[in-house]
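Please read through the structure below; I'll follow up with questions.
Note that this complex is displayed minus one protein chain, with the remaining chains in position.
Let's look at chain A:
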Amino acid sequence: MRGLVQSIGVVIAGFVLTAAPALAQPNVPLHVDKAFALSAEQGPAGAVDLDWAIAEGYYLYRDRIELKTADGASLPLETPEGEPKDDPYFGRMEIYHGAASASIAPSVLERLGDGATLSVTYQGCQDDGICYAPETKSFDPMALAAGPVAFGETASSPGDPMALLGRELSQEDTRSSSASGWSFAQDAPVTARPAEPPSVVSNLPEEVSRAPQGGSTGIVTDASAGGLVAGLVSQGGAPFAIGAFFLLGLGLAFTPCVFPMYPILAGQLGRVGAERSAVRGALHSSAYVLSMAVAFGLLGVAAAWSGQNLQIALQSPLAVGLVSALFLLLALAMFGAFALKLPDGWVNGVNRIMPNGRGGLASTAGLGFLSALIVGPCVTAPLAGALLYIGQTGDVALGAASLFALGLGQGVPLIAFGTFGSRIMPKAGPWMKAVNIVFGFVFLALSVWMVSRIVEPWIAVGLWGLLGLSLAIALGAVAGGETATSLKVSTARLAGLVALVLGGTLLVGAAAGAKDPFRPLEPLTGGRVVAGGQAPLEFTTIGGPADLAQRISDVDRSRLLYFTADWCVSCDIIEREIFEDPAVRERLADVDLMKVDLTSVTPGHDLLMKQLSVVGPPTMLFIGKNGTEAEGTRAVGELSAEGFLTRAGRI
């Protein structure tokens, strides 16, 4: 199985990134269109979205983004909050690094006449460098219905006499300025407006820049990355491909991707009282797995419709927060009904939302759906292959069916778990109560685990601490002084005391600002007690296509580009098992390490993912010195240290 999974990594082969032309030296500021690459497109519900991909080391001022009509009237523009920058030299203001976006509300657009032109003016700086003169781009919002517009420096110019002049002057100018005796330091551009290829949003090498924005035809990725599904179909037709995806799913069932599903299913079985019946267990776990598979299929449909991986879109603080709240409610329902004397109002309220004991198959199915989409979003090689296949061929039916089969395959062990797990459950008796408390804590833990993706790390550590203390109370560790009456009670108290100590330690750690619940005392020990004793590898963060091109032209080494996110379960494994591996670290010593953090996805990330045919984290691209992705090396999903080293050997 493992061989098959690995061979898929090989099947998903690379594509060619030609070397970026040498850019000017570091001190010479990028052209404004490279520093702040603007594109406009129609957003949801008739809005117009303006997106800037900001090169690394550059920032845009929030309050210097302005929208005007052709006759100079200001129009309202919605911009998200920027990073506050408040220091003695900058004063107080908000800026954007990496990417910025602004939105023109449909109501504003409705008031414009047909054919009205809008102009957007924006201004930013280079970190510790120059501040750009304001840049203005004009566009026709109605024309965006035909598709997004990227503003290269010539794209904006047809109506702009200045740009025209700049070009006319450029040859004469070069001569005249040298005739006047000026020499430019540092190989700087000499012309007023250096000529650039038209309408290129990024300064990635040309082939890549011309990659399909929505993903229909295009760069060399087509043949290779979409090749998984297509290859299987050519081997044995569509049914064969779907069957193969089922097997691939089975192969993935025992990876950490699927692990969080076990406690969720267990908790749910306990909640609906199906934990002691093989039949009900089978029924509920099948419902869970079926809806999980449907959710996978839906990912395919959503990808065809929006060109995006829905899993990533759903890692919003709101969705994650809601699911966390749902788990909290489920936990309270368990406690409320069986263990704790919660106020009646609470119990009734909770029971209204979460009817206990008689939860239907629908609630189990709902959890399965959420689990696949939000709780354990895992990008694996088959998943990426199917999504790319849909993007490239538009064959939603086969793509979605393959994904459905993949989900079913991943779920088979869950059904077995739900069905046969009942055998190990104690029969009815006083233990029933305890079992429900355990499931309640399972949900509580899931709730904390989810919410830790969206809160400050130290808050998460604190929440784990509180969870430990609650467990201690539930286990009777801090109950009255009566002596333990039985072995069971003493064992429970001992476990409770352990939970008490661990919980207290976590709280202390949280107060000291600890970031990792597994190392709560790290801030107090000055970082001396670091497991493994190794400093983490240092990655350069890439915010978008322009960043990447800049980095590729700046650094002349072989490179690794790693897509990761805080919520990516497999990424944690990769970071622990691969990036801590001594052989890997040695191999990476002379490799330029770059990462794209998709924890909160920016327009720059979107663009980059589309251009590189990356579906989500974890994905690794092994790129040679010349900027070419080595053939057959792309790694999607988990891989072993050996697999990593094999790939690294090709760059």
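Basically, contacts are C-beta pairs under 8 Å (C-beta built on N, C-alpha and C of every residue); 3 or more make two chains touch, one makes a residue touch a chain; residues count from 1.
Keep in mind that, in the parts below, contacts and distances are computed from a predicted model.
J.: Absent chain per UniProt: "Putative tricarboxylic transport membrane protein", "TctA family transporter", "DsbA family protein" or "Branched-subunit amino acid permease"?
T.: Looking only at the record, the undisplayed chain corresponds to "DsbA family protein".
J.: In the whole complex, not just what's shown, which of A:G129, A:G231, A:G321 or A:P413 touches the removed chain?
T.: Going through A:G129, A:G231, A:G321 or A:P413 one by one, A:G129 is the residue touching the chain not shown.
J.: For the chain that got dropped from the picture, name the residues of chain A it touches.
T.: 27-29, 31-32, 64, 88-93, 123, 125-126, 128-134, 136, 160-162, 165-166, 168-169, 172-173, 176-177, 179-186, 188-194
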